[in-house]
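What follows is a short report on a single structure.
Each chain you see keeps its place in the complex, though not every chain is here.
The first chain written gets the first letter, and so on, giving A, B and C; residue counts start at 1 in each chain.
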Amino acid sequence: MSARPVSNSIVNMTEMVLPSHTNSFGSVFGGTVMSWIDIAAAISAQRHSSSPVVTASIDDLHFIQPVYQGWVVNLKACVNYVSKTSMEVGVRVDAENPISGEKFHTASAYLTFVALTKDGKPKSVPELLPESEDEKRRYKEAEQRRAWRLHRRKLFSEHA
Amino acid sequence: MSARPVSNSIVNMTEMVLPSHTNSFGSVFGGTVMSWIDIAAAISAQRHSSSPVVTASIDDLHFIQPVYQGWVVNLKACVNYVSKTSMEVGVRVDAENPISGEKFHTASAYLTFVALTKDGKPKSVPELLPESEDEKRRYKEAEQRRAWRLHRRKLFSEHA
Amino acid sequence: MSARPVSNSIVNMTEMVLPSHTNSFGSVFGGTVMSWIDIAAAISAQRHSSSPVVTASIDDLHFIQPVYQGWVVNLKACVNYVSKTSMEVGVRVDAENPISGEKFHTASAYLTFVALTKDGKPKSVPELLPESEDEKRRYKEAEQRRAWRLHRRKLFSEHA
């Protein structure tokens, strides 16, 4: 199983905000955006691992700006980092007013996925080859987030 | 605007996992669960604030166990803490095998919501009255999480 | 198979009325409410019988008040009565204006479900243990409704 470049896992997803996605202000539900983030990230993790995957966790998520009905939501996902059986996927969400053409950064998310065998057991994933400067920087930052996550989870289980 | 007890904001939500909620393993998408969490939490925040609300953020979320098609998902939400215009809502998600009756802790989530006026401006929310020991403990823990969030957001903006 | 208390079958379900649930008045379709009633009741019947179930019938249903977009709908279901292979489930539906906090009784429904084996054959269900005064009253009323149903079905088949 040879290493794969980050570029192999890039996913571009575009959604139009329909009435059924919106609350009483005509702005999109947070949960709808999370749902799109999860799908885009899962496709990215599948591309890297050539395996079905399940979501293990999502880091904290801040919604920077409301997104309105009729607007277009652009999601860009790629794998940032891999450990033995898990992958961190980064997703950037931008909203676009389709009339003015203005674009707004809506949210950035980091999710971890586990690759599974047909029987649902975790399996090893190919190594990741960061090539550009940006990819190398994201690789390092993801390594750090992983340490934070393990640390927080430890804290969490001590309190439970 | 007098203070309101935590019990006023309790929401019980029950969902059945249908084929359209599941991936190729017959287990539910992470994003679908996030979407249910967001709805349950939004209803809780609306009850406390008697206002429409928007999701500002969600803390990191770990999926502990897969949930399968035909299973039942129980969500319980309540407001843990309020600051001037924002509220922290905690949501506990349990999955239930409807045949064996077994129940599994699936995820716990903390979301912050902002209450809005009719024109979409942030507005003050009533104070929160934690009554039981559990409610008081959750109030304190939520206060701490808020400090962490502000700290992380500061770190984040320094790096951006 | 030992008898089970009514409390074991209680289901609380909460739904938010979205644009896709509403007609041209912005009020929810009758059929959407019936659909929620059926899901809540099916979960309740599954809990009592530890079996998959199918809807056999629903008694007449009166919609007392319109329910508007953005409102919250609370459903409470429990098993009222069981005969050999079938169960009567009662569902009470209340709507809540999320801003004023006002609550309105919307509808009450009685459904019968049949428990099935893996091969889809009717199977016996555990006896029901009504404990509180309310549960005992509902048990008796359900017994009466059952007699009415059998009577009406007989009338119906004589005319067909």
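The rule we apply is simple: a residue touches a chain if its C-beta (ideal position, glycine included) is under 8 Å from a C-beta of that chain, and two chains touch if they have at least 3 such contacts.
Just so you know, these numbers come straight off a predicted model, no measurement behind them.
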item: Full count of same-sequence chains in the assembly - 3 placed in this view; value: 6
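The definition used in the following text is that only the chains that are shown with their structure count from here on.
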item: Central chain (by mean CA position); value: B
item: Shared interface numbering between chain B and chain A [over half = same, under half = different]; value: same
item: Euclidean distance of C-alpha centroids - chain B vs chain C, Å; value: 28
item: Cα-centroid distance, chain A relative to chain C, in whole angstrom; value: 40
item: Centre-of-Cα separation between chain B and chain A, whole angstrom; value: 20
item: Where chain B touches two or more other chains at once, by residue number; value: 39, 42, 52
item: In the complex with chain A, residue positions of chain B that touch it; value: 23-25, 27, 29-32, 34-39, 42, 52, 54-63, 66, 111, 116, 120, 149, 152-153
item: Residues of chain A touching chain C in the complex; value: 19-20, 22-24
item: For the chain B and chain C complex, residues of the former touching the latter; value: 11-14, 16, 39-40, 42-43, 46-47, 50-52, 70, 72, 98-101
